[in-house]
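All protein chains of the complex are present and in place, except for one that has been dropped.
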Amino acid sequence: MKLSVQDLEVNYNNVAALKQISLEVSDGAFVTLIGSNGAGKSTTLRTISGLVKPSGGRICLDDQRIDMLSADKILRLGIAHVPEGRRIFKDLSVAENLYLGAYIHQDKAQIDLDLDKVYSRFPRLEERKGQHARTLSGGEQQMLSIGRSLMSRPRILLLDEPSLGLAPIIVQEIGHILREINQQGVTVILVEQNADLALQLADYGYVLETGRIAMQDKAELLADNEHVKKAYLGI
Amino acid sequence: MILPSFFADSFYETILALELFLQSIVNGTIQSGFFALAAVGLVLIFGVMGVVNFAHGELVMVGAYTVWFLHAQHSTPFLITIVIAILVVTVIGILMEKFLFRPMRDDPLGGLICSIGVLFILQVLATLVGGDGPSKQVPPPFEGTMVLFEFLRIPYQRLFSIAVSVAALGLLWHFLTHTKLGWALRAVSQDREAASLQGINSNRISMIAIAVGAAMAGLAGALMAPLTNINPHMGHNVIITAFIVTIVGGVGSLSGAVIASVLYALFHTFVTTYFNGTVATISGLLIMVLVLIVRPTGIMGHRVSE
Partner (left out) sequence: MKSLTIIRNEHRSLGAVLFCLKHLVSEINQGKHPDFRVFHGLLMYIDRFLDRYHHPKESNYLFPAVLESNPELAPVIEELGRQHREGEQLFIRVLKALSAFEYCGPSQFSEFQQAVTDYTTFEYEHAHKEETEVLPVAEKSLSIETWEKIDTAFLNHQDPLFGDKPSGEFNKLYKEIVSIVPAPLGLGDAWES
């Protein structure tokens, strides 16, 4: 499943948030978008998943154009989005949140198997499965958000700043989990302000600055780049 | 028992006071059924669609008018008219969603104004159907009164209405807590965007929410029909009560609305019994203002975070 973004333009209130963004994400790749706050990383993800409609350019999944589709239709095509700030359903239980992740599926037996897989990936969630999601800590909520998206059986997983506000061992664990998911064949597009984590995990990276792609390269080469090191890796 | 006379007087006075008290509790509990049905519908619509349905009282009125028209005027069996009333009001609700609220989604004020428009349209239609005259009455299909402990009087019609109200609320509770669609409804009311990212179509869910909310309103109207005065303006009191109860219970909280319905109905019944109806309504509104000042999120509400 190949995702192709071509010359994407997005305007908010007559201000250009994205200008000529082009990305190529091949099947099974691990791609990252890094850049500072407001550079357009989140907007790019939200446009791919259908929450935002572009004012120009196109997004294609294999050969099908998807930029005009609504978010719920794009999920059905296999693109799941773990949003910034977790956005779990606080008044529902952990288990109910996860079942809603499988909203588009009807095969109960398979859904239960998927749930078991999520629980074995995130044992803490199983322990808390009957509790209101609002009682979860930040790290647990992030795990729940990822687990919820996994329940839809995505082919492409978009993640928006999963490490935000989380302690180092949790961040590392998220890294392990994303690597595992990618190794199992899911394409991952990771937006991160923690460029160190992002470039450690990804194969390929795009650097966004003020709505444009300033640089793109293999992740390990980006990590070595002087500008990237100074601006985003704090070296 | 033979008592000295002055003991006897105060003893009987106490018994009478106690009987009045208990009867008020029973009346209040029965009354709460209607309030709860109406309020819960309002909360559902507001929670999922973010829009205040000002025509909600009129939906209740249409339910009552349907029962009057079909049962009192055309002798259709009562239970069937209840079902038809629910269907009629549900259809009106669905039409409102499709043609008013959905196109106005980005303009909640516009949606609100449109609902006021529907309010007037429904009142006019009611006048056309029923004429301008005095309020209509529907003779209660269930006759007779149950008497408990030799003093508690519960008319069978009222018993029927509270039983059906409880059953309907129970069904709604089950729907919202035990079915995927129910969870989806709650998810959309909590975070519309996050819900759409799980594949939940918020237009479809909005339609279901208003259908359920309208059905509840229609049921309330149908149950009230044999117990109240039916006229085109009866929705007025309903909407005021529904608002009070929604705010006291906590905006967005369904369980809060139910609890507040019971408390408010008891309060209203007691004040009406011991003072009068106007005092009851005014003090009810004062309580609502008090709640808004002291605890704006209501009994069960949570801070709404965006």
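Each chain gets a letter, A and B, in the order it is written, and its residues are counted from 1.
Convention: a contact is a pair of C-beta atoms (placed from the backbone, for glycine too) under 8 Å apart; a residue touches a chain by one contact, two chains touch by 3 or more.
Predicted model only: the values in this text are computed from it and were never measured.
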Contacts of the hidden chain among displayed chains: A
Which listed residue, A:S55, A:Q131 or A:Q172, touches the chain dropped from view? A:Q172
Touch residues of chain A, complete complex, unshown partner: 123-124, 137-140, 143, 166-173, 176, 180, 196, 200, 220
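The rule we apply is simple: only the chains that are shown with their structure count from here on.
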Length of the line joining the C-alpha centres of chain A and chain B, rounded to whole Å: 44
Touching residues (chain side chain B, partner chain A) in the complex: 180, 183-184, 186-187, 190-191, 193-202, 302
Write out the stretch or stretches of chain A touching chain B in their complex. 49-51, 70-72, 75-76, 80-81, 83, 87-92, 96, 99-101, 103-104, 148-149, 152
